[in-house]
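Take a look at the following structure, please.
For this depiction, one protein chain was excluded, whereas all remaining protein chains were kept in their positions.
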Amino acid sequence: MLSFSCDYMEGAHPAILRRLADINLDKNTGYGLDPYCEQARQLIREACGRDDAQVHFLVGGTQTNTVVIDAMLRHNEGILAATTGHINVHEAGAIEACGHKVIGMPSQLGKVDIDALEQHMALATAEFNAVGWEHYVIPRALYISLPTELGTLYTLAELRRLRDICDKYNLFLFVDGARLGYGLAAPACDVTLRDLAQLADVFYFGGTKVGALFGEAVVVLNKEIRLTRGLIKHRGAMLAKGWLLGVQFATLMTDGLYWDIARNAVNQALRLRQAMIDKGYQLYIDSPTNQQFFVIDNDRLAVLQQSVGVDIIEPVDATHTIIRLCTSWATTDEQIDHLISFL
Amino acid sequence: MLSFSCDYMEGAHPAILRRLADINLDKNTGYGLDPYCEQARQLIREACGRDDAQVHFLVGGTQTNTVVIDAMLRHNEGILAATTGHINVHEAGAIEACGHKVIGMPSQLGKVDIDALEQHMALATAEFNAVGWEHYVIPRALYISLPTELGTLYTLAELRRLRDICDKYNLFLFVDGARLGYGLAAPACDVTLRDLAQLADVFYFGGTKVGALFGEAVVVLNKEIRLTRGLIKHRGAMLAKGWLLGVQFATLMTDGLYWDIARNAVNQALRLRQAMIDKGYQLYIDSPTNQQFFVIDNDRLAVLQQSVGVDIIEPVDATHTIIRLCTSWATTDEQIDHLISFL
Amino acid sequence: MLSFSCDYMEGAHPAILRRLADINLDKNTGYGLDPYCEQARQLIREACGRDDAQVHFLVGGTQTNTVVIDAMLRHNEGILAATTGHINVHEAGAIEACGHKVIGMPSQLGKVDIDALEQHMALATAEFNAVGWEHYVIPRALYISLPTELGTLYTLAELRRLRDICDKYNLFLFVDGARLGYGLAAPACDVTLRDLAQLADVFYFGGTKVGALFGEAVVVLNKEIRLTRGLIKHRGAMLAKGWLLGVQFATLMTDGLYWDIARNAVNQALRLRQAMIDKGYQLYIDSPTNQQFFVIDNDRLAVLQQSVGVDIIEPVDATHTIIRLCTSWATTDEQIDHLISFL
Partner (left out) sequence: MLSFSCDYMEGAHPAILRRLADINLDKNTGYGLDPYCEQARQLIREACGRDDAQVHFLVGGTQTNTVVIDAMLRHNEGILAATTGHINVHEAGAIEACGHKVIGMPSQLGKVDIDALEQHMALATAEFNAVGWEHYVIPRALYISLPTELGTLYTLAELRRLRDICDKYNLFLFVDGARLGYGLAAPACDVTLRDLAQLADVFYFGGTKVGALFGEAVVVLNKEIRLTRGLIKHRGAMLAKGWLLGVQFATLMTDGLYWDIARNAVNQALRLRQAMIDKGYQLYIDSPTNQQFFVIDNDRLAVLQQSVGVDIIEPVDATHTIIRLCTSWATTDEQIDHLISFL
């Protein structure tokens, strides 16, 4: 059945599967010390324009968020995030399992409210100075997602403001890029990869949702962040056959494949969006990326669900529901045409 | 100098010091296995009307909150608390250090907003059922403080509502009683110790702030909570000379000393409150317990601070500040008279 | 170059890659809730003769050991293991990162010394009873590996003795089966899968080392072990595209593929072993499984290493070294013939 319920329902881009099959019976060195990983690291450094970047490959998103945050924080330090941020609501306490508090910040459409953040840090700093820092969780990092869990984007100006706040208050800026391609490849995005690699202290390229079987590529740009191989192993996050990650990211980062397939996903989402609007569906969030959110009449939804898988977010009222439709690197023109035929 | 800046500025009630001196050179068994602890446990059980209660003595508040919460929660479970609750803002991440998330709830004057709590649990349960419980931190306990950090009290009717919500959603109800005496002994409080011992799953008698040198007496009423001696040691919270705690609580629980000294503190606070109001000071919070909060003109504050120690909470505007004045078991009529003379 | 340095140098059995390619663009449900996982679970339950078993699929060994141990232990409980056991020496502290102590037991050739274990438990129990259990880490589980890290096997009689000790002292018996196939498929092994599924409380089928790209299938046989989906997510161990694990294990467990390829590895190892002995090489450990250990003259080693990758364990003396040669599911007759030609 046609389904747009999430963006990780398919395996991997066929070029990746072919590449894995090609080398399947070769004898490889384990734990990410193989030439494919090295190649992928180099391609990523070049794409970022940061020869000094450290690059690590991990398997999944929760694991990546956990390892990065554990590398950034010590003891009584915590990480700020939108109350709707993935680490605050969708990790089953994996961050806290490493001993770290997530400090929820007001947010709008998935984005941290920058004014509220600035005010929070000013007030908190005054309070800590007055009462004594030892009584508090000290904010030491800021987590944002690009695009956010609600498909929205920070502008370059907003990212720069966040960078300034981080500089002022000694915070690491960590950008969760589980859907990075679907953000940076969006026509509406004015942030480039190189901008990001200058502004963030650490970010990652999501593979799981953007063309890989699995895998996230973490790019560490600030040497104060001790994201070591020992920490990765310590958190159970070191893949024995690490070359599986290297091959995937080397393939994705070659000839712009990552960006091409991401762009396709966004374009398909924008077609879908326009078709929905044309048919009279109501946008819930005006998202410029691969996730589209609508408010839909429950009767219409029931009909739609007979032919199309959708993601139910929550009821708005007795007769309307918020739904999400996602495209991915694997979404085809035919699938969108097919969907439009059901609207 | 006269000071009302907090309620743990003095040592212990003289009866406690005398008792400690009396037995100072006796040879005692360590780790809380002495007869004083046993006597104190029995006195507490009797006062609570709960022969089945387990009672443990710990040294301080952060430690007690940590041990109790660690006993209640496993893995991906979390604890709900007012955003202003002590465990959410004043423990330097000690709860998270044990791997547990504190889930902030809207609050009013230090009290969990019960309607918001009920709505949160209903929505969360619906979401967990729809998406899968494994993606979330599962609320498994509710933390409240009595009185709250802002001096306010839950009514018996409110406590019963909270108990019903806890029953409905399978939550342990944990009452932080760091200032328990100053709550239950307040004339405005319609909750009795026996009510509390029926409604809560676990609570504690604060000693540090109510007449002891140090110490908190945890009362575990629900046998599902595995607060063991092994856990206490595991968290570094077992006092070698445990009888120091036993002697203190046995003294406090004998002949109603705990309640008498707590009542004195509240009465002194209410005198102070009335005098402040009479002198035209403005209440910030209408507190019926030993902590009193006022909005004060900065010029007046500057004068007052020359003679009296107060706790600065935060500025209201350019010319006014919120302050806190606390009484304690040690506050005397003379001290209040003296304060009034400065108003 | 020919290499026998470890047993996870190749990708996956070709049947697995084909199967993954077949369904690559299908739309699958995430997080292990897909029909492939369900099929694999059922096949595993049947093979074990335990319809009541819970089966979970995880990505790697450290992760699996961590999640299983975290499910078994609480607070001040610990896990016994051979001092040479993987969790004691090769996990970079991942077990301790979850708060759990590994209690090292004397061992012989990778196997827990059962007499020493029994004596330890008797003495520890006496000491705990005398001094108080709260001062100690309480052993609550026993970890063994089958085959061990040194290629050796427990006999059925030994497993039964371990089971009796576990019953006597209230220990969970956890069998690390990272190389389970290479153990149970060995001609010298008198333990069957069904024996194991009766004697262990929890064990796992290693996939990473036995034919899969990655993946370990955990079989929980004791309902007291709360290995939940929530815990898996909490530890960052839930794979988004869980069907990748289901497909792999369903393929391995169909028509005995897992056992066939494991048997091949052991047979190749035994050929290699015999050839080495025939050429005058000295066994270091008499291993009946896919890992073979030799003491080799350093000059001879230098020559061998020009043509064959081997795993250096450690020097014996100035002129001799212990090496390990591993076969795997992918080892061919030709590779062994080729190796023999270099001896």
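We call the chains A, B and C, going by the order they appear; numbering starts again at 1 in every chain.
In this section, contacts are C-beta pairs under 8 Å (C-beta built on N, C-alpha and C of every residue); 3 or more make two chains touch, one makes a residue touch a chain.
From a predicted model like this one, the values you see are computed outputs, not experimental measurements.
For the chain missing from the display, the contacting residue among A:45, A:233 or A:320 is A:233, taking the whole complex into account. The omitted chain makes contact with just one of the residues B:32, B:78, B:230 or B:288: B:230.
Contact with the chain not shown here comes from a single listed residue; of C:76, C:107 or C:290, that residue is C:76. In the full complex, the hidden chain is touched by chain C at residues 75-78, 89-93, 96-102, 104, 123, 126-127, 130, 134-137, 312, 314. For chain A, the residues in touch with the chain missing from this view are 31, 33, 70, 74-76, 99, 132-135, 138, 226, 228-234, 238. The chain not displayed touches chain B at residues 1, 3, 6, 8-12, 14, 17, 20-21, 23-30, 59-63, 66-67, 91-94, 97-98, 208-209, 213-214, 230, 233-241, 244, 309, 330.
Keep in mind that, in the parts below, only the chains that are shown with their structure count from here on.
Taking each chain's centre as the mean of its CA atoms, B is the chain most distant from chain A.
Work out the mean CA point of chain A and of chain C, and you get 34 Å between them.
One finds 41 Å separating the Cα centroids of chain A and chain B.
Within chain B, residues 75-76, 99, 134-135 each touch two or more of the remaining chains.
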